[in-house]
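A protein chain is absent from this complex, but the other protein chains hold their places.
Take a look at chain A:
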Amino acid sequence: MDRFRMISQYFQSNSESVMNGICGLLALASVKMYTSFDFSCPCLPQYNMAYGLGIMFVPPVILFLCGLILNRQSLVMLEEWRRPQGRRKKDLAVIRYMCSSVMQRATVAPVVWIVVTLLDGKCLICAFSGSMDPEKFVGFANVSTVQVQQLLAKVPCKDDELMRNNTSRKAVSRYLRCWSQALGWSILLILITAAFLARWLRPCFNQATLLQARHWSNYIDIEQKIFEETCCEHSQLFAHKCILHFFESMRQEIKLHSFSLPREGEGAEGEEDLLQGITDQDQVNKLLETWYYEKPPLDVS
């Protein structure tokens, strides 16, 4: 009884901590991906915006999907949602709880990517340098419209021959970076405040329902794990029996075909029992051939 309790406690804590661990690992992976990614803005008028915004929003979608895929509970939730009702009623509150917990964990890595991107600034500089008002910056004020678009598009590329040592370029770059970092910090502040409020105010609403939903969602998770293990154990026993029957039937077949009476038990050593009456090279070969050509049926009654 206590061993059962210990094991179930271990599973319960383990599954939560496993999910939190995966969440954390994905967040770290997103930071690592960003730092190892070689950001190179195309510095061409139409391509800048697409590239910058693409780098800011496509990887978060990928990370979100990864977060859903790697989380085992999302699969459990889907199965619970789609199963036929049968003799067990479905509780929508439980499904909602599991869904929200899965979604919350899956949004951590994308948010980390977006915040890191904004705090770094390169994406926004690349995307919005072409949308700047040239009048505000001395170096771009008196240039023709077509030219100014080209020049502004080249702002993110420091090493371009036109942009080297151009002070207006640095001004645009600083301006955009300032906006980008302000946006990044604001988003971070808003999200953390929202998380704080949600956690703090939750006990004020429906605490009992919440406790029930959490209990039953854990239960469904554990039940599925135990079912899988029991199936595994069962197939082990089934295979064992099946093979024993097979050896037994081979022994009986050999008894039918051979004319010598096998010695049953008289002076038989322990090893003889293990041999199951198969004591000859040809008999062994026949056994192995029969195993391949005619596997025994899946019936151990």
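We take it that contacts are C-beta pairs under 8 Å (C-beta built on N, C-alpha and C of every residue); 3 or more make two chains touch, one makes a residue touch a chain; residues count from 1.
Note that in this section contacts and distances are computed from a predicted model.
Q: Select, from "Exostosin-like 1", "CAHM1 protein", "Sister chromatid cohesion protein DCC1" or "CENPP protein", the UniProt-recorded name of the complex's unshown chain.
A: UniProt lists the chain left out of the view as "CAHM1 protein".
Q: Among the options A:Ala27, A:Ile55, A:Val155 or A:Val172, which residue touches the chain absent from this view?
A: A:Ile55
Q: Of A:Val31, A:Leu78, A:Val116 or A:Ala171, which sits in contact with the chain we cannot see?
A: Reading the full complex, the residue touching the unseen chain is A:Leu78.
Q: Which candidate, A:Val31, A:Cys66 or A:Leu191, sits in contact with the chain we can't see?
A: Touching the chain that is not displayed is residue A:Cys66.
Q: Please identify, in ascending order, the residues of chain A that touch the omitted chain?
A: 3, 37-38, 40-44, 47, 50-51, 54-55, 58-59, 61-62, 65-66, 68-69, 74-75, 78-79, 81-83, 157, 159-161, 228-229, 231-233, 235-236, 238-240, 242-243, 245, 247, 249, 252-254, 256-260, 262-263, 266-269, 271-272, 274-276, 278-284, 286, 288, 290-299
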